[in-house]
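The complex is shown incomplete by one protein chain, all other protein chains being positioned as in the whole.
Then we have chain A:
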Amino acid sequence: MIRKKLQKISVFLMIAIIAVAGLGKVAFAEGDTASKKTIILGTSADFPPYEFHKIIQGKDEIVGFDVQIAKQIAADMNANLVIKDISFDSLLPALDSGRVDFIISGMNPTPERKKSIDFSDIYYDGKQSIMVRAEDKNKYKTMDTLKGAKIGVQKSSLQEEIGQTIEGANLTSLDKISDILIQLQTKRIDAAIMEEPVAKASLTDNTAIAKAVPVTDINGYAVGVKKGNPELLDQINKTVARLTKENKVQEYVDEASSLVNGQQKKLDTFSFFWKYKTYYAAGIKYTLLLSVLGVIFGFVIGLFIALLRMNRIAVLRWVGMAYIEVLRGTPMLLQLFIIHYGLAISLGINFTALESGIITLSINSSAYLAEIFRAGIQGVDRGQMEAARSLGMTHTQSFKTIILPQAIKSVLPAIGNEFITIIKESSIVSFIGVADLMFQTQVVRGLTFAALNPLIIAGIIYFILTFGLSKLLGLLERKLRTSDIH
């Protein structure tokens, strides 16, 4: 009898999984209908003036001189350009797993990187500079004066390597330029190493460029492609050569720099929110979508796992237990990376970022929900099952109509907590480039270099979502309780 129930549930689960997988298929098929082929650019669009978000005529676009170059490459190949915004750290894995065809992201062709991907010829020879607080402008005249200083750099960047060559320097490696700037302003670091165009674009009244100039043998930026792809590399090199010959690159740099300028203006929190509301609105949409789907799938899978966990058959019980322990015992971020990158590289299962996010949230919360359900089911008095069975009801009927409703009712507060947790934890999908609330917050920070406002706004929005939900659940609980006064 219980087996029949399990069968039903597993069929439902399979349908759900196929439906999710199907989402990807459909999206892919739509992309294919265009007769032109498509080429996908991976870039970390928080790096003005190289690549950054800007609202142009009410629409959020990724612009910058790297993007201009990518457009030229696509045009020369007669292909449609699709831009994927991915954190700098994840660019190489994205290229490796075939999610993007090439990367242009202010990336230097370091020997370390050359081991895993191929680079084109240099398209722009950028200089490095040292950014300091305005009052320290004359303190750092030569590189020697930086010995023992606290220095901020972008994670896995050329600047990080330069920093490592400075004697006694205390390095802080961060993901975002905006984070480095905050660290500088709040005196957690003394100086930051940046590309000159970036430093110039992000200058404020409080910061200055020091006289010291870092030297390195690896200068300049190149386009990255997956190893063993000489045709694409050739094609890109042709475009780079043409642009260099026509002296277009400097033109693009100037254009992009002028796009950056005038972006920063002091705004109060509300005006700031109003100006960037489209970013936040788009982010809320994804955060809610992820949370709702995560909760629904988590609920169904969690119930299924709880049934496995309590099954009479030892092997199934063991499977349920292992599932729960593994998912609860490892960080969700790790699970996300394994599902998004690991499966793509090892098994060729290519989920979109959104799918990976939904799957991770679903299975992660299912482990917690399974334990909640188990506690609820075991908490129902055994006399309830006996009474139902004594009336001739089958085990399945009794479980469905007598045990489960009581169990769910008793664990409703715990389920509510789990929902709230999911809303908050869904923010980790920003790591793989799902444009949720956290991701959009980072975008706004990258765009404006504003220290606090984007974070405060995100905090308020998250709070409204979770507080609103907890009030709503409280209402539902009270309503249920009126029918069952103990």
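Assume contacts are C-beta pairs under 8 Å (C-beta built on N, C-alpha and C of every residue); 3 or more make two chains touch, one makes a residue touch a chain; residues count from 1.
Here is the rule we go by: contacts and distances are computed from a predicted model.
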{"item": "Among \"Acyl carrier protein\", \"Energy-coupling factor transporter ATPase\", \"Polar amino acid transport system ATP-binding protein\" or \"Sporulation protein YqfD\", the UniProt name of the subunit that does not appear here", "value": "\"Polar amino acid transport system ATP-binding protein\""}
{"item": "Residue in contact with the excluded chain [from A:54, A:71 or A:389]", "value": "A:389"}
{"item": "Touch with the omitted chain, as defined above, among A:257, A:397 or A:421", "value": "A:397"}
{"item": "Chain not shown: contacting residue from A:54, A:71, A:409 or A:424", "value": "A:409"}
{"item": "Positions on chain A where the hidden chain makes contact", "value": "381, 383-384, 386-394, 397, 401-402, 405-406, 409, 483-486"}
